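Omission of a single protein chain aside, the complex is shown with its protein chains in their original locations.
Each chain carries a letter (A and B) given by its place in the written order, and its residues are counted from 1.
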Amino acid sequence: MTRSVPPVLPGSPPARKPPILSGIGGALRSGIAVGAGRIRDWWGEYPGTQLLAVGAVLAVAVWLGTTLSGNLARLGLTPGFEFLSRSAGFEIGESWIPYSAADSYGRALAVGFLNTVQVALLSCALATVLGLTLGVARLSSNPLLSRTVQVYIEVIRNTPLLLQLFFWSLTVHALPSPRQALAPLPGVFLTNRGLFTPGITATVAPLSGGVLLLIGLGTAGGLWWLLRRRGRPFRLGVSLGAGGGLTALLWAAAGPAWGLDLPRLSGFNITGGRTLSPEFVALWIGLAVNTSASVAELVRAGIQSVPRGQWEAARALGLPERRVMRLVVLPQALRVIIPALTSSYVSLTKHSSIAVAIGYPDLVNVLNTTANQGGHVLEAISIMICVYLTLSLITSALMNLYNHRVALRGETHR
Amino acid sequence: MLKKLKAKLLGAVAALSVGVGALAAPGVAQAGPTIDAIQARGTIKVGVGSPGPGFFNVDKSGRWEGFFVDFGRALSIALFNDPNKVEFITSSPQQRLPALQSGEFDILLSGVTQTFTRSHQLGFHFGPVVFYDGQGLLVPKKLGVTKATELNGATVCIQSGTTGELNIADFFRQNNATFKPVVIEDTNEIRKAFTSGRCDVVTQDSTDLAFRRLQLPNPDDYIVLPERISKEPLAPAVRWGDDRWLEVVNWVVYATLQAEELGITKENVDSFLTSENPTIRRFLGVDPALGQAAKLDPKVFYTIIKTVGNYGEIFDRSLGKASGLGFERGFNQSWTKGGLLYAPPFR
Partner (left out) sequence: MTAVAAAVDTPSALPPHVRAVPPSPVHQRLRRLWGGLFGTPLNSLITLVYIGFIAVVVWPFLDWALVKAVWVGNGDACRQAQGACWAFVADKIRFILFGLYPGPEQARSAAALLVMAVLIIATGLPALWRWPLLVAWGAGMAAVLILLGGGFGLTPVATDVWGGMTLSLLVFVAGVLMAAPLAVGLALARRSKMGGLRLLSVLGIEITRGIPFIAVLYAATLLFPLMLPAGAAVDKLLRAQIAVSIFVAAFLAETLRAGLQAVPRGQYEAAYALGLSRWQTLRRIILPQAIRTVIPGIVNILLNVFQDTSLVLVIGLFDFLNAARVAANDSDWMGRHDEAYAFAALVYFTLCFCGSRYSLWLERHVSPHRHDHR
């Protein structure tokens, strides 16, 4: 929804915290805090008006709630979440966890949720890569390139996402059948049955594989932290090397636990490897492309927001152009880019709910089926609202954590 | 100062609520059961599916026509003596049941299958079955499949929110086979997915499949497999809580069946007005007792037959020979001719 960087206004007070957290937190704090001054503030100058407004909102909420429960009772429906343990009875096309029609509604929702998370994460990643590339290309001195990127951005930003998703869905369905599959890379097949990529076959349990990976990551992270006073290239090399080395060693010790599973043509279809369904691919590309346009604009605005004096000063110090960009401009640009990037990620996650229109089994899709087959409208919508709210909050919290880190580096003029 | 401000604020609040009230007023009907709401509103709201040939369609001038639409018009005649006091509201399969629950329409005539769960868990009453269907499987001939049981491992396109989603899962489980579902909401999107080769099989009510097949670029390259993997009795659905409305629906449907049993059609209905047969006299309202008992116009069934015709005519016009779809009556034939349709006595 949010289209552009929130305007940075002169005179606006420094934003101390993520808006959501500071908002809710602030209000809660002031709401709960004791102390006569606080309470007087809380009630404000017009306690009557406030009481009236709050009372009216509460009254309406209570009235709607009672009518709702009355209506549900009249229709013979008892709201509640015990249905989650009942058997769902429908199949879901793609899933990260084993699922069949005999499993419960709860598990079906978990499948939908994981699918939402999958598409949101992968789209954010792709959107960032695309957006960074485009944002930089937008500033290219080659007029053809910068103009093309400009046209791309305008087209994407000025057409509805839903329309773009329909387009990608059509495009993906128009890909050749498995027999005539496109193979852009060895082991990768593009067909109207989906995108087939090499998979990893694990003869060890996925859990112990995960443990192995965690050990590696833990080692690398730990070293990264321990060596925080050392120079950056040294630190990166040592920690990654040690983490990777340890993982490789453990892997070798455990025996060749993993192999590569290449997709291959058999009969009418392609078997083996990992499959990404066409619906997923359409949604993934659609969301990523849509968001990449705003990311590109953010990157451009971010780089341009660094005052000219910074470039000149850096050059005057004799820094080569490479370093001017990396050491002076980018760190400052990031501070402008990241808060806005957060809202792009949040809105991407929310927009992934449009998946329902092109048939990707995301959370909303599964919830729709649940509401429809079992009649749990109230429960389905409540779950939908809670899950997306939580996802939005987590995304902004994570990004704010990162933002906080970046912002601390320099002076805090914002 | 403070008082003045408060007064102003209150005034603003009052003005706002009046405004909101005025805005909401046209849509708010008086409280009461369905039939009162319909009468207060002056139209019946009928839920149908997205337009397509056969069951519900929109002609060039924007007028609704089709098999289920005709029953909606018959209901409108029953309550208002006018086939046009009815609004048809499209609703996707995923939304139609919650929408009926929430009162978006008074009756759902969109080819809903009558099931136990829908009666008990969703709180719906079903009227008489107006169309007996069964779920079928449409496959390309080049797949070389002749029996449904040979479809192990196939990718199947299904419409979301239908009983089809559950039936196909049951079917494959019964046969210890697996399949890959591609669940799509819109029937036209399903057709695109199928023709582009996204899925090997489409499963839907077999009537739907039959005319979906006709709409494919080369219908002869595809077959509907002979098996019916489920029973799909399509019936009008209404909410719990208004028995009288349900009875109006019941007897309007029965009237179209009764007329066919009696051989009364749109064309010849007038000639029956002089009939001495007491059943016919009661049915057509020459003898007004029935209509009065139901608090309806005594000639209501006469007007319905005169306007939309009997069941056979409705069927032929939208699905049968006259429609170009050319469906056989099958089970949807009067019991007197070996079908399942049977009207209780009008007395």
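Definition applied: contacts are C-beta pairs under 8 Å (C-beta built on N, C-alpha and C of every residue); 3 or more make two chains touch, one makes a residue touch a chain.
Note that the structure is predicted; figures quoted are calculated from it, not measured.
Of A:Ser95, A:Thr219, A:Thr342 or A:Ser392, it is A:Ser392 that touches the chain left out of the display.
Of the listed residues A:Leu139, A:Ala183 or A:Leu401, the one in contact with the hidden chain in the full complex is A:Leu139. Panel shows subunit B; residues 1, 4-5, 8, 16, 23-24, 26-34, 36-37, 43, 45, 50-53, 58, 60-63, 87-92, 95, 98-99, 101-104, 188, 191-192, 215, 217, 241 of it touch the chain omitted from the view.
Looking at subunit A, the residues touching the absent chain are 1-4, 6-13, 19-20, 23-24, 26-28, 30-31, 41-47, 50-51, 53-54, 57, 64-65, 67-68, 70-72, 74, 129, 132-133, 136-137, 139-145, 148, 154-155, 157-163, 166-167, 170, 299-300, 303-305, 307-308, 311, 321-322, 325-326, 329-330, 346, 350-351, 353-354, 356-357, 364, 371, 377-378, 381, 384-385, 388-389, 392-393.
Throughout what follows, only the chains that are shown with their structure count from here on.
Inter-chain centre distance (subunit A to subunit B, centres taken as mean C-alpha positions): 41 Å. Subunit B meets subunit A in the complex at residues 2, 5-6, 9, 93-95, 97-98, 101-102, 117-118, 120-123, 143, 155, 160-161, 165-166, 168-170, 173, 179-185, 189, 192-193, 196-198, 200, 239-241. Only residues 46, 48-49, 74-77, 89-93, 100-102, 170, 173-174, 177, 192-193, 268, 277-279, 356-359, 361, 365, 368-369, 371-375, 377 of subunit A touch subunit B when the two sit together in their complex.
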